[in-house]
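Quick one: this structure, given as structure tokens, is what I'll be asking you about.
Of the protein chains in this complex, one is absent; all others appear in place.
As written, the chain order gives the labels A and B, with residue 1 at the start of each chain.
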Amino acid sequence: MKRPSTLGKNIERIDAWAKAEGTAQYGADIRLNNMLFCKNVYSERAHAKLLAVHIGEAEKMPGVVKVVTGKDIPGAKMFGELFRDQYALACDRVRYFGDVIAVVAAETQEQANEAAKRIYADYEDLPVLASPKMAMESDIAINPEYPDNICGEVHVNKGDSEAALKEAEVIVKTNYKTHFVEHAYLEPESVTAVPSPMRDEVTVYGSMQAPYNARISIHRMLNIPMSQIIFKPSTVGGSFGGKIETAEANAIRVSLIALLTKRPAQVTLTRDESIRESYKRHPIEFDIEIGAKKDGTMTALRMLSILDAGAYINMSPPVAYKTAVLGVGPYNVDNVHSCSTAVLTNNNHTGSMRGFGTPQSIFALENTIDTLAAKLGMTPTEFRRKNLLRNGDVSPCGHLMDFHEVSIVEVMEKAAEAIDFDRKFKQYKEENKDPKRRVRRGVGISTSMRGASVGADGNGFDVARVLIEVMKDASIHTNIGLVEIGQGLRTVQMMMVAEGMGVKLDRVTLGETDTSRSPATGACIASRGTMLGGGAIADACRSLKLILNQGLSMKYGDDIGEVTYEDDRVRFGEYDLSFDEVVDIAYGYNLTPAAIGTYAIPITDWDEEKGYGEPFYSYTYSCHAAEVEVDLDTGAVHVVKMAGCHDPGRIINPQFAEGQIYGGLTMGQGMALIEDLGHSDKTAAISNLNFNNYLLPTAMDVPDTNEPILNGHPDPRSAFGGRSLGEPATEPAAAAIACAVNMALGKPGAIKELPFNLERVMEIAQEIDKQRDVDAASAAVDKA
Amino acid sequence: MKIRNYIQVKTVEAFHEAAKAADGPITILAGGTDVLVNGREDDVYKDCTVIDIFPVEALHGVCETENMLLIGACTTHEAISHDPLVKQYAPILAEACGAVGSLQTRNRATIGGNLANASPAADTMSALAVLHAELVIERDGEARVEPMTAIFTKPYKTNLAQNDLITTIRVPKQSPNVRYDYVKVGRRKVLSISRMTVATLLEMDNNGVVTRFDMTVGATFPRPMLFPDISAMLVGKRPSEQDIIGVAKALSDKIPEIAGIRKSTIYKQPVCRNISERSLRKLFADILK
Partner (left out) sequence: MSNIKLSFILNRKPYTVETDPGKRMLDVLREDLGLMGTKEGCGVGECGACTVILNGKAVTSCLVLAGQMQDAEILTIEGMRDDEIGRVIQECFVEGDAVQCGFCTPGFIMSAYALLMENPTPTRDEIRHAIAGNLCRCTGYIPITNAIEKAAKTLAK
């Protein structure tokens, strides 16, 4: 008998009412007695020796209580999640325009702002390395530990790609390029640090995606014990991977001020400051080559990618890992070479952003595949149908796919069907030949397989923990440090606890995220919240049930046999007890029904040196399809419809899953067409620092017909069957639009650089017009 | 925003008094959508007396005389875009006002403020230019009338004195025979600064001979401009396909001529030509048949 489950239902978001009423407290909403307001002072150089920071004038300004510089940090001067190479307050060097050289704390924000204007620095300019090319050719090392400015290199090798390319009957060799992309969470970073009056302790509130990482940094830099650094993230107004290092740097600075002044201190970035300081999505340049047999069998794939890491290493090596191992796609290809290299520059550093190195590679790969398909006389779906992975195949990295349903073909068919891809592809291809047609139409499709959670480059470190306590009133209180960033994770966590304990959902309560109450659990990153958190929750539930069973044994004897927890009832032998009774029994015997659950992703068989094996424990399968209209007169692209089909394992909450897909499609649309930071590859400055020129898609730009499609197959490798969706929901989107635009322009790969803005589309449109005129002229000659 | 003084006035006279009384620079505040952005971080208005004219009722709304629409300078873009008189007698202006920013901005931003701000990218400029709009400007109680195009000197600069107040935008009423087209090219559907606008207004006699023709490009030149030579290309003619191609080319050739060859010219010149052709084909669809 299949019992009813909480999972799979549209449970309302637990924080939705507070958010809809405007009472949810975000970082900048915090006001405390005696609180100081802070203002960051940013570097005026992209690359320079920092000789002196002059703060004297600012210190004398009205209301100013403290000005801190790098000198004031008592412990280690640098932080970083994986590599400690970033100043929270620049000491002897500035490496990009977002470096902070001082922070002013004053009684009011206006006073802090005024004083901040009076801080200036002496610099000795260094050459600005504003692109990976410049950095690789330069003798100057941005970070002396990386003399060639290369900070990460990851490769994949399967078979013999070189030989296979030589033998291939059809080859496409090309290159693609992507740009900086802003997370554009609607809430700019805000962090508040509150010192304890009793001891060297600080409690930090605000927009933090990764509180445990930040705790380590403050411990190292401000020399206080980790237990006395408490992070209580506020409601986070969007993150998408973006509220890790930047929020952390600000947390370090305000914690320093709080500890020095013994007063609460808050910093809230303006949008301009947020864009100036925060890390971005990696721009990547790709050289790519694919070989196939005449029958369309893909035989070889080579992808070389150079990632712009910016001024700090941040997450570049693991991003390069995902670009290398996931960038090769969900294709059945025997000969693969993929190499990703991350290069330090004086640009904004680049790090975690939804997709983490793959939206770029999918863009490059899928456009190249369309070019190859065209060369082979196949449609995009025909080629993919033939070459996508199936159950039992070996992935391009060497993973034998025999442990769950490899549903990518099915996922692609559903996405294609949603936009009527096959029919429209033929129709549009034909109608676009009409030289008089000024608005052309196109369809595009792109696929991905997304490794769930961190992957083998984090082998052994990928762990989540939860503390669950069954209270005397039989409520089940859960403390988990995986942060809600808007995706609905906390609601999903409660659903999984109810499922794990076999009780009704309203028994479950969830503590606000608090690092002093929840054991360290890694960060809410890498689309790992549901799978890793779920594993930990399942583990804690097992332990709790053992404790409760112990009480039952004490009352009913050791031979009670198997105990089941279902439908809010506890059954064993002939007994059928309410959950409340069982909890009463446990407490009656002075047992403690509290448990810490732990789940670590099993170590996978990945040979880093060879670049072969199992790069991830499991995968989510995705396909996005897009239909566009392209105006040859203006270069404008109108997105008609997008469909996103995903298999993220079991669908825990369908409405949330659809919400992820809607949002992911839109984020991809922005990346594909309009989002542009206006980065200068001469000065390393970015000019589009606010939403008046960093343009996001509006409700009018996003097709009202967008369609999310859920195609879940519960994963035996996940406790509750769910895998990842946050990142998969956006990773193929930009590629699908790009493929559609290129199709409309009559040539796969016509545009090779993101974003496909007015100017780039217009350039191709003009080529088309020139060709039309040439054709017309030669036709006239023929006639004559 | 740091300011020296804030004065709210309810009549034009009160404005003049306040302007006279103020020592030091004054800033006229209408909807505030430009002033508050400009004054955000720097202290540009620190020494200014801000005179808020938004409450002046006489500056709001649209009325008509026999030949003219009189639009109060504080009428918001949203109000103009829905105004029945504007829709009837100058629909191109209603359309251009509707293309501005977001609803929230249109609810606040005023036509007078938009002119005084003199942004070359303002969506309404090309429409007002082809309408031959005039401005009533008052200084110290004395009113004068100037062609709309005459007040601009360079981007974000006008020749208005600080105590000059644009009170009314006078727009000649267009007969129902007037044909118009307004095209805005932006990076996204709404809320985008114009990459370019092309505004066209024309009239023909019963034989399809053009009696009046104005066409201009916005968000491209340092200030709004009209081109008599472009107008002359069609006036007195029953336009052919060749004429249309010729006008579009001539108009788009103005871009490098006036604005110089810049990075953006590579994009703007052909696009101007394309959308001008498209506009004219649409406007002359029945003639070209």
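As a convention for this text, a contact is a pair of C-beta atoms (placed from the backbone, for glycine too) under 8 Å apart; a residue touches a chain by one contact, two chains touch by 3 or more.
Remember, it's a predicted structure, so these values are computed and weren't measured experimentally.
*Asks:* Which one touches the absent chain: A:255, A:316 or A:487?
*Replies:* A:487
*Asks:* Of the residues A:223, A:578, A:592 or A:690, which one touches the chain left out of the display?
*Replies:* Final answer for the missing-chain contact: A:690.
*Asks:* From the list A:592, A:655 or A:687, pick the residue that touches the absent chain.
*Replies:* Reading the full complex, the residue touching the unseen chain is A:655.
*Asks:* Would you indicate which residue among A:5, A:683, A:698 or A:766 is in contact with the undisplayed chain?
*Replies:* A:698
*Asks:* Using the definition of touch stated at the top, determine which of B:5, B:119 or B:264 touches the missing chain.
*Replies:* B:5
*Asks:* Which residue among B:88, B:107 or B:163 touches the omitted chain?
*Replies:* Considering all chains, including the one not shown, the answer is B:107.
*Asks:* Kindly note down the residues of chain B that lie in touch with the hidden chain.
*Replies:* Touch with the absent chain occurs at residues 1-6, 8, 29, 31-33, 35-37, 40, 45, 50, 52, 54-55, 78, 101-105, 107-108, 189-191.
*Asks:* Could you list which residues of chain A touch the chain missing from the display?
*Replies:* Answer for chain A: residues 10, 12-13, 15-26, 28-29, 31, 183-188, 235-240, 270-271, 485-488, 655-656, 658-659, 661-667, 690-692, 696, 698-700, 702, 704, 706 touch the chain left out.
What we mean here is this: only the chains that are shown with their structure count from here on.
*Asks:* Provide the residue numbers of chain B that touch chain A in the complex, in ascending order.
*Replies:* Touch residues, chain B against chain A: 37, 41, 185, 187-193, 195, 266-267, 270-271, 274-275, 277-278.
*Asks:* Would you pull the chain A residues touching chain B in the complex into a rising list?
*Replies:* Counting only chain A, the residues touching chain B are 113, 270, 272, 438, 632-636, 674, 692-693, 695, 697-698, 700-701, 757-759, 762-763, 766.
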